[in-house]
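Apart from one protein chain that is not included, each protein chain of the complex appears where it belongs.
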Amino acid sequence: MSSTLGVLSDAERLFIVHGVQDDLRSDGRACEDYRHVQVETDVVSNTSGSARLRLGNTDILVGVKAEMGEPDPGRPKEGKLEFFVDCSANASPEFEGRGGEELAIEVSNALQRIFNSRSTLDLTALCIIPEGQCWVLYVDVLVLECGGNLFDAVSLAVKAALFNTRIPTVVVTADDEGQQEIELSDDPYDVKRLDVDNVPLIVTLSKIGHRHVVDASWEEELCSLARLTVGVTQKGTIAGLNKEGSGSLDPESIYEMIESGKKVGMVLNSRLKEALEKEENSKREKIGFLG
Amino acid sequence: MAGLEIISDQGYRIDGRRSSELRKVCARMGVFTQADGSAYIEQGNTKALATVYGPHEVRKGRGKIQHDRAVVNCQFSMATFSTGERKSRPKGDRRSQEMSMHLRQTFEAVIVTELFPRSQIDIYVQILQADGGNYCACVNAATLAVIDAGIPMKDYVCACTAGFIQDSPLLDISYVEESAGAPFLTVAMMPKSEQIVLLEMNSRLHADNMEKVLDLATQGCKDVFAVLDRHVRDHVSESHALMTAS
Amino acid sequence: MPTDSRRVPGPQDSRSPHWYGKHATRQEGDTRPDGRGDHDLRPVYLHAGVVSQATGSAYIEMGQTKVIAAVYGPREIARREEFTMKGRLCCELKFATFACRRRRQHIQDNQEKDGALIVLQALEPAVCLDRFPKSQVDVYITVLQDDGSALAAAITCAAAGLADAGVMMYDIVAGCSVRQCGERQLLDPSVGEELSQEGESAEDHGMVTVGLLPSLNQVSALTLDGHLQQQTAVQAVKTCIGGCQGIYPILKDCLVTSTRKKIPALDPKSSHASTEGQNGQT
């Protein structure tokens, strides 16, 4: 609807800015509160792992596909992780055709940034034959609805999908001539899982007035000139950081934002883990989009 | 095809269906809040999502404004993870553009566009999982989404495929059956007025068999219609009850 | 800039021999391969006004890293776009195909788009955009050789180009990077230090780039790759800010000289037309 218009009047903006100043935002949240998050994994059956996540009105679907490929020559003993983001026109008519591409590249670069470090995910576990074959994990993100704070929602959904990912076990056998052969296990339950403990989540801190908020709604995003996207792991390590938006920040507030990003990010990580483990241990019916 | 029997000796198909049986259809209207209308449909393992925006002011490309009716704008895309082998692009390839065009033609035929001069209606469909009959799932999902958006249509549009394999017509072809290389027909029709809106076949079929397959496909469309109509009626009466109760 | 997608690319399956060479592992010691201390900048050469057709331009060398930036505009935005009271800044970043060890493609890749966005958002807070209603300023940056800290060099160079073009600005922007390996912080890293796998196993490793508006003391660009503890991250940002302050005088010097040259009355030596740049050594 008209939310795609993306403009606010000066008075509305003022109302939001003063609210942030009072630590009481337009929907009653304090500056460091998240909106309600709903997550469900294993929603697309022909993927190796998938997750759907709703954060407020932001709706993300992630599918992970494991395919075999060649490793990078610089890293012969490691598998690969490829990100692709599609801002679907379903989310907003603005995204029709190539309209969503710019935003999609921004999001995939942000994902790339937090997964850049080798301590994030053990890529050597994805190696099949060094310098020969490896698993390539295609992480495909589909944005279905946009209600603010896209980056955080995407990172949550990606982590949930990676948690859900199962890679078939392979056995490499060498015949007499030293030719290596790859054999895929027939048993669908004979699978390998990924260790996602070190996978970071993005916490976006938006500077509004003199304070900053987490999980900005789209209205609040319009009031913010500068944002920090901070990757935070479960242990509180900062994994990737980027300033966005057309404004600037003074150094002191950057340090404060990093600190609150770390604090919120750790909680976010542990809550996500709890929810995912709860889902795995309960024999509940999948709800998906029919719910 | 060697090694894979599409129809068993007992007359069952790979997924256990009879030859004139539809896959299970589940649907939901009003999946999203921000769009004017939205719907989700599952036909077996084929899953599609449709959203409708409008009728609204033409904001991009004012040149396409029609002074006597609304412009219908469609986009078909497939999630990169929707197919067995990963797709590299979700949209923009020839097949998707063709699908978008078909969808536009289909819905221009049923939406009462004369009521909305100078405005635009956007229909976006997204295949989340592909297992044959993608176009049909899209049409069916889009029909529900248009109804959800409260946009006047002359009738439902329901779509279904029918194929001809091992000398017998088969309804609602799945991906395995599709890739067996047998001819199949895609039909979109307005079930109440029994008019065909789209008919497509890209392979060779003996003219004598055409009628049989077409009959089966139209029957399939009516079966789909029965499921969709029940869902719409349930949805409307439930919401109506909630709204009048206050 | 329209990209040429029909250009014949190099053979797909060829690979640079560098992939197979041994990476020089840095010997333990207090100094860096080029003999600098950990918090020393490389020699900087900055010269404004190098592209004659452009409204403004600048060329920077930081060690072997070479970046050139050209600024065009302000020009009117085509009518079809929505009305804005603010001007628009556009930025494009491209690595020359020969800039890195491996050959780069002619078409802008995602890393370059990301870099362009970072540079753009680094410059935006500095430019008085409200002074250019309905118009657009284009900045084209080409990295001619990447020997580390290319992004930081691009920020500094683009800012100098904007200033040279006479675009009104609140402040200049200086860029600087830090490479964190374990406990060591290497200011203005060279490409060897950027790519070295040293410290990857350590808890703290990563690369931080900061763009600073030095006289307003505002950070306009900040990007961090890698894993750092919160305190280390803050420390690294502080080191970067220090580095930016170090580059600021060079920037100022360069702009003063280039402006002098434009106004002959101010430059008693203009007849000598010295082509010497400003070699700043820190």
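Each chain gets a letter, A, B and C, in the order it is written, and its residues are counted from 1.
Throughout what follows, a residue touches a chain if its C-beta (ideal position, glycine included) is under 8 Å from a C-beta of that chain, and two chains touch if they have at least 3 such contacts.
Note that in this section contacts and distances are computed from a predicted model.
Asker: Missing chain, UniProt name, options "Exosome complex component RRP4", "Cell division control protein 45-like protein", "Ribosomal RNA-processing protein 43" or "S1 motif domain-containing protein": which is it?
Answerer: "Exosome complex component RRP4"
Asker: Any idea which of B:G61, B:P152 or B:G181 touches the chain not displayed?
Answerer: Reading the full complex, the residue touching the unseen chain is B:P152.
Asker: If the hidden chain were put back, which of A:D27, A:D122 or A:D197 would touch it?
Answerer: Of these options, the touching residue for the absent chain is A:D27.
Asker: In the full complex, which residues of chain B touch the absent chain?
Answerer: 33, 36-37, 54-57, 67, 70, 112, 115-119, 147-156, 190-193, 229, 232-246
Asker: Contact with the hidden chain only, please: which chain A residues?
Answerer: 1-3, 5, 7-12, 14-16, 18-19, 21-22, 24-30, 32-40, 54, 56, 156, 219, 263-264, 267-268, 271-272, 274-275, 278-279, 284-285, 287, 291
Convention: only the chains that are shown with their structure count from here on.
Asker: Would you mind naming the chains that touch chain A and likewise touch chain C?
Answerer: The shared contacts of chain A and chain C amount to nothing, since no chain touches both.
Asker: Please list the single chain whose C-alpha centre lies closest to the global protein C-alpha centre.
Answerer: The most central chain here turns out to be A.
Asker: Taking each chain's centre as the mean of its CA atoms, which one is most distant from chain B?
Answerer: Checked the centroid distances; the maximum from chain B is C.
Asker: How many angstrom lie between the centres of chain B and chain C, each centre taken as the mean Cα position?
Answerer: Averaging C-alpha atoms per chain gives centres 52 Å apart.
Asker: From the mean C-alpha coordinate of chain A to that of chain B, what's the distance rounded to whole Å?
Answerer: One centre to the other, that is 31 Å.
Asker: Please set out, as single numbers or ranges, the residues of chain B touching at least two other chains.
Answerer: Chain B, residues with two or more chain partners: not present.
Asker: Could you tell me which residues belong to chain C and also touch two or more other chains?
Answerer: There are none in chain C.
Asker: Inside the complex, what are the residues of chain B that reach chain A?
Answerer: Interface residues on chain B, with respect to chain A: 26, 28, 31-36, 38, 40, 42, 45, 47, 49-51, 53, 73, 75, 77, 79-86, 90, 92, 122, 124, 126, 128-129, 131.
Asker: Inside the complex, what are the residues of chain A that reach chain B?
Answerer: Those residues of chain A that touch chain B are 1, 3, 44-47, 50, 57, 59, 61, 63-65, 67, 84, 86, 88-90, 92-93, 96-98, 138, 140, 142, 144-147, 289-291.
Asker: Please name which positions on chain C make contact with chain A in the complex.
Answerer: Listed in rising order, the residues are 15, 19-20, 110-111, 113-114, 117-118, 121, 124-126, 200, 203, 205-206, 208, 213, 216-230, 233-234, 237-238, 241.
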